[in-house]
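Below is one structure, written out as structure tokens; the observations come after it.
A protein chain is absent from this complex, but the other protein chains hold their places.
For reference, chains read A, B and C in written order, and residue numbers begin at 1 within each chain.
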Amino acid sequence: MRDVVEIGLGKSAQRGYHLDDVAIVPSRRTRDVDDVSTAWQLDAYQFKIPCVAHPSDATMSPETVTELGRLGGLGTLNVEGLWCRYEDPTKIIESLSTLDDDGIAATRRLQEAYAEPIKAELITERVKAIGAAGVTVAVRVSPQHTLSLAPVILDAGVDILVIQGTIVSAEHVSTSDEPLNLKEFIADLDVPVIVGGSTDYKTTLHLMRTGAAGVIVGVGADVWSTTDTVLGIRVPMATAIADAAAARRDYLDETGGRYVHLIADGDIVTSGDIAKALGCGADAVMLGEPLSRAASAPAAGAWWHSAASHPQLPRGSYGLAQPPLGPLETVLYGPSDDADGSMNLFGGLRRAMAKCGYRDIKEFQKVGLVLDRP
Amino acid sequence: MRDVVEIGLGKSAQRGYHLDDVAIVPSRRTRDVDDVSTAWQLDAYQFKIPCVAHPSDATMSPETVTELGRLGGLGTLNVEGLWCRYEDPTKIIESLSTLDDDGIAATRRLQEAYAEPIKAELITERVKAIGAAGVTVAVRVSPQHTLSLAPVILDAGVDILVIQGTIVSAEHVSTSDEPLNLKEFIADLDVPVIVGGSTDYKTTLHLMRTGAAGVIVGVGADVWSTTDTVLGIRVPMATAIADAAAARRDYLDETGGRYVHLIADGDIVTSGDIAKALGCGADAVMLGEPLSRAASAPAAGAWWHSAASHPQLPRGSYGLAQPPLGPLETVLYGPSDDADGSMNLFGGLRRAMAKCGYRDIKEFQKVGLVLDRP
Amino acid sequence: MRDVVEIGLGKSAQRGYHLDDVAIVPSRRTRDVDDVSTAWQLDAYQFKIPCVAHPSDATMSPETVTELGRLGGLGTLNVEGLWCRYEDPTKIIESLSTLDDDGIAATRRLQEAYAEPIKAELITERVKAIGAAGVTVAVRVSPQHTLSLAPVILDAGVDILVIQGTIVSAEHVSTSDEPLNLKEFIADLDVPVIVGGSTDYKTTLHLMRTGAAGVIVGVGADVWSTTDTVLGIRVPMATAIADAAAARRDYLDETGGRYVHLIADGDIVTSGDIAKALGCGADAVMLGEPLSRAASAPAAGAWWHSAASHPQLPRGSYGLAQPPLGPLETVLYGPSDDADGSMNLFGGLRRAMAKCGYRDIKEFQKVGLVLDRP
Partner (left out) sequence: MRDVVEIGLGKSAQRGYHLDDVAIVPSRRTRDVDDVSTAWQLDAYQFKIPCVAHPSDATMSPETVTELGRLGGLGTLNVEGLWCRYEDPTKIIESLSTLDDDGIAATRRLQEAYAEPIKAELITERVKAIGAAGVTVAVRVSPQHTLSLAPVILDAGVDILVIQGTIVSAEHVSTSDEPLNLKEFIADLDVPVIVGGSTDYKTTLHLMRTGAAGVIVGVGADVWSTTDTVLGIRVPMATAIADAAAARRDYLDETGGRYVHLIADGDIVTSGDIAKALGCGADAVMLGEPLSRAASAPAAGAWWHSAASHPQLPRGSYGLAQPPLGPLETVLYGPSDDADGSMNLFGGLRRAMAKCGYRDIKEFQKVGLVLDRP
């Protein structure tokens, strides 16, 4: 039964579990790996793999958004990132890719680079460039800038809009500005919206009720993220995904059939983590740092979250450049020559599904789990 | 329900949780960070932030007590510290700030420095100097020396008296001396008293009944503290704070409205820890080592607890000097260029409150928690 | 009672325990070490110790299979290993034994070495060589190659056939090939079959119903294995063994007396681990890396799993060569001059049994356990 613990007299806490705390238990059936499908569909858009890119400038440029799209995933460009601040950010990104410090000096460099204002015309240009390449166009905007930047973004012709902050709610309270009313905003839109991060059942349910096509579960935590130490917010992903899946079921019932997709964003590094996230109930995963290991990654193996450049309260450390593992295609589909689960990410997923006897992701969400702390 | 475990036949232990074991769960609402208040009031004294300084000579001199007061917190001078043992302790403090050993040699130097007797006239001088600067004057005295030093302290004109030992009880038993009777002592005083540390519900309730305005929860444990290894006493702070909050509620009911403040002292290093301590039920936090990172810290980044200089049984290691992060104001209010939660401590708190949709600290004490062991 | 936890709303996980989480509790009796027997019998084959070799080329050549057999254990040659790919693999193995990298470069070397096709005539030759030495002949084949290689293997005259993949089920589903039907296959065989790995009660029970003489429990995980990170599958061995022992009991009842042996394969490094695996209910243990410490180990102290050479998705890192501890006999029976439990593996087991007062392995399976996380 649900683990609720009284941590002190009258104060309780729900026990949460990380992906690292759980593992997959094979069932009594196995299956040919070639009979397994990893296909995913969001609204009218079809994908070969349930892979959404985390919108970081370290991995997602217009070129890599396109490359990922061609390979069957969903690339996402951050319209508040460097590509929409600089006409040609390549020199800036190059300088950011070669820092040899992962502390204060690196944070300052990120803060400086992102101090440049966002330019509407660059948003238009970047979105059109991706669209011209013929892949699904998804861009990320923060809730704070959605109202001001959405017109430009939509005019430029996106397919999917990703509204993503560390923590997003369906009910933002403000005494000064007119806050973003997600429900009204989404109702007026023609394009599907993915919104998040969300960390609990109730917020996820409310976000589903805004009309979003997908909800991001998690705050994108990884070893470089510091949301935990800076804000005290830590999201045990296995629990967050399972709770969100319950919201998906309840919302499906409440609406008589509207299925909202869950995209897990946080603590997903290896092919095994992808399998576990889907096994907990996610429909797709959002990959950040793992994509920085592709040869085409703009920052040449360096890694940072967008929150790492916050001018007042940076939340995320700079990840020193690591050597590439191979082309993006190899990182996604192998063959792998790295035994630690960083390559052939979706080949690994496919094999995990086969070892457990499942045919597709929807079935695989029911896989058995075992709980242990490694 | 409460976790009580039989560790062996007939011997039970209550399960305790550290701040590090819990994390904050955002609610379904978010709020503008500018609409959030971190104000705190103790008796008639108002503070911009719920921040009390741990009374260590490494961080608190008459100057920094004043500086912290001006910035909206509560500085605390230790009347049993070097400033009340030496006419001019700056040379001593400087020599203690540059030790390159964190073992026995450092402990010996601390023991030597604190072997000098306390001088009543210096107490008077220091208290008057702080008062003259126009900020709230708080000084710390140990329970053992309260009866002998209180007359001098009170004559000098303090606003708040902090009676603090590692462990304090409302009922000290002695066959030799006449022990401090806290209830009688406080009843006779005109100034509000903060007393502690306390680690459990019952002791906290008894300390509240002495008439104290505030109770310190915890023994000031941090990575340099060795109360655990020397005395076997380890205080899981999340549990200790929640239990103390229960005592606060019960005492409020018992007295028909007397609200005693809880000041959490231990394991609070980052802005996230501050948020978690308040989320567990504390009214304010006591900060030790984190303030040593301010440029004005007397010991230039070195750190020690007062118990680290005990002549017979030192409990606390010397913390080697770390480079300053910036002015005290920046440490408290940012902007930060350090992603690990050491800077913009109260800006981080404010943002955590905003992400969870709360307006003030009293509301934020009800925030949801999740339990996991990182 | 059984620990099933709801990790999120509507998603549960069974709590699993590793061998490292449990320890043996001595009973109120002790016994002379000379009165203890570690004998094991599978079908008609008798062994002095309950020791099966993990079929890795790093430890098992025709020579060491023979050596282990003479010393009272069961050696196992991998017919898909280098000895059945190369006429004389000694140079290849020597080159693989001296790699100084445990990352991608090593994986590539393994992949190259195993790219050479398997040769039927070499299988015949190797099996005959072992048989000629007069010890029990066991060879390992993967489920995928069982149908094609079994005729050759059986013609060559094996005593025991080991069908082993990372995860094996009694019901493999395929839309393209005619899959291996274990039940029919085993029914037609004259030699006893050991099959696995299995990780749960149900799969183990189904594997027992195929007519297997033994079931391998676990996926051979050790610190070099990466099944966890690549596939998300992690097997807490104490739980897996105990669950499999329940399947053994239930199958015994269901068949009115057919006893199927359980061979634990994973996380068994020291003599203490062997004792714990048997104490959880195993009949024998499968030893991988521990045997690489014998002076006669073909790879001279280096270590790799067969899955480490997979061309698309390697699962297992290369273990750099460690100096030998002594002859295989000393590794198994002592005397030991290594205090960490790597030598005198079965002397350590025998002493553990004596300290707990048990006479043989079957009795020792009932030993008391204590649970703690070290």
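In this section, contacts are C-beta pairs under 8 Å (C-beta built on N, C-alpha and C of every residue); 3 or more make two chains touch, one makes a residue touch a chain.
Since this is a predicted model, take the numbers as computed values, not measurements.
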Which of the visible chains would the unseen chain be in contact with across the whole complex?
-> B, C
Contacting the left-out chain in the complete assembly, out of C:C280, C:A300 or C:V331 | C:C280
Of B:H206, B:R248 or B:H261, which sits in contact with the chain we cannot see?
-> B:H206
From B:T30, B:N78, B:Q164 or B:T239, residue that would touch the chain that is not displayed | B:T239
Absent-chain interface residues of subunit C come out as 1-3, 15, 17, 22-32, 34-35, 201, 238-246, 249, 270-276, 279-281, 334-341, 344, 347-348, 351-352, 355-357, 368-374
When the complex is taken as a whole, what residues of subunit B touch the one chain not shown?
-> 3, 5-18, 21, 103-104, 107-108, 111, 166-177, 179, 199-200, 202-203, 206, 226, 228-236, 239, 308, 311-317, 373
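In this text, only the chains that are shown with their structure count from here on.
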Most remote chain, CA-based centroid, reference being subunit C = B
For copies subunit A and subunit B, the superposing rotation on Cα atoms, rounded to the nearest 5 degrees, equals 90
CA centroid of subunit B to CA centroid of subunit C, Å = 56
Distance-wise, how many Å sit between the C-alpha centres of subunit A and subunit C, to the nearest whole number?
-> 40
Per-residue multi-chain contacts in subunit A, two or more chains | 3, 15, 17, 21, 239, 373
